[in-house]
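Let me begin by handing over the structure; questions about it come next.
The block that comes next holds subunit A.
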Amino acid sequence: MIPTNYYVMLSAILFGLGVLAFIFKRNVISIFMSIELMLNAVNLAFVAFSQAMHKLDGQVFVLFVIVVAAAEAAVGLAIIIVTSRNRQSLNVERVDLLKL
Partner candidate 1 sequence: MYPHADDVIRALPELVWCGFGMLVMLLQPFVKSRHFFTGLALVGALLGTGAAFAAGATPGAGFYGLIESDVFSFFFRLLIGLVTVLVILAANSYLDRENLPTAEFYALVLFATAGMGVLASARELLTAFIGLELSSISSYILAGFRRDSMKSSEASLKYFLLGSFATAFFLYGIALVYGATGTTNLARMDDADPGSSLLKLGLSMILIGIGFKVAAAPFQIWTPDVYEGAPTPVTALFSAGPKAAAFALLLRIFATVPAATHFWFWAFWVLAVLTMFAGNLGALLQTNVKRLLAYSSIAHAGYILVAFAAVTFMANDLNGGAAPAYAAVMFYLLSYGLVKIGAFTIVSEIGGTGEKNLSLDDYAGLAQRQPFAAAALSVYLLSLLGLPVTAGFFGKFYIFKAAVNSHLMWLAVLMGINSVIGAYYYLRVIVVMYMREGSAEAMAAPPVRFPMAVNVVLAITVIGTIYFGLFPNQVLNFILQPNLIAR
Partner candidate 2 sequence: MSSLFHGGHLLSILIFFPAVGALALLLLRGDDHVFIRRIALIVSTAEFLFSLLMLRGIPLNSGDYRLVEYAQWITTPPIHYHLGVDGISLFLVILTTILTPISVLASWNSIHHRVKEFFVMLLMLEVGVVGVFLSLDLFLFFLFWEVMLIPMAFLIGIWGHERRIYAAVKFVLYTMAGSILMLVGIIWLYNATGTFDLPTIQQMIQTGALVLQPRAEMLLFLAFFVAFAVKVPLFPLHTWLPDAHVEAPTAGSVMLAGVLLKMGTYGMIRFCLPLFPEASRRAAPWVATLAIIGIIYGALVALVQPNLKKLVAYSSVSHLGFIVLGIFAFRNISMQGAVYQMLAHGISTGALFLLVGMLYDRRHTFEISEYGGLATPMPKFAAFFLFAALSSLGLPMLNGFVGEYLILLGTYQSHWQWASWAALGVILSACYLLWSYQRVFLGEVTHEKNKSLADASRREKFILATMSVIILWMGLGSTYFTRRTEASAEAVIDQVEPQRPYEAAAPPVGSPMVKAAGNDTSVVHDTSVVHVTKQIPAAASGR
């Protein structure tokens, strides 16, 4: 018997690591990956809750999230491509034309 809390705690930790990754990665692709990490954390929580409450909808949500993540990935990577084309750099800190 694994308490649901364990799962959710793990999801929280993963989510937090995702946040950390978002902040500390410089490469836009890596940053995007950290978002995926965060979404995975969410999924873990959904499944854990779903199981704990014997409700299926949590798992349905996971599927939706995965679809959304896929769509985001497509668009996001396209955006990354455009940016890298325009700037010849993938370092997010170099993308700072717009400021103040």
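Here, a contact is a pair of C-beta atoms (placed from the backbone, for glycine too) under 8 Å apart; a residue touches a chain by one contact, two chains touch by 3 or more; residues count from 1.
On how the list was made: all candidates are chains of the complex that A comes from, given by their letters.
Note that this is a predicted model, so its numbers are computed, not measured.
The candidate list 1 or 2 contains one chain touching subunit A in this complex, and it is 1.
Residue ranges on subunit A touching candidate 1, taken from their complex, read 4, 8, 11, 15, 18, 22, 28, 31-32, 35, 38-39, 41-42, 45-46, 48-49, 52-53, 55, 57-58, 60-61, 64-65, 68, 71-72, 75-76, 78-80, 82-83, 86-87, 92, 95-99.
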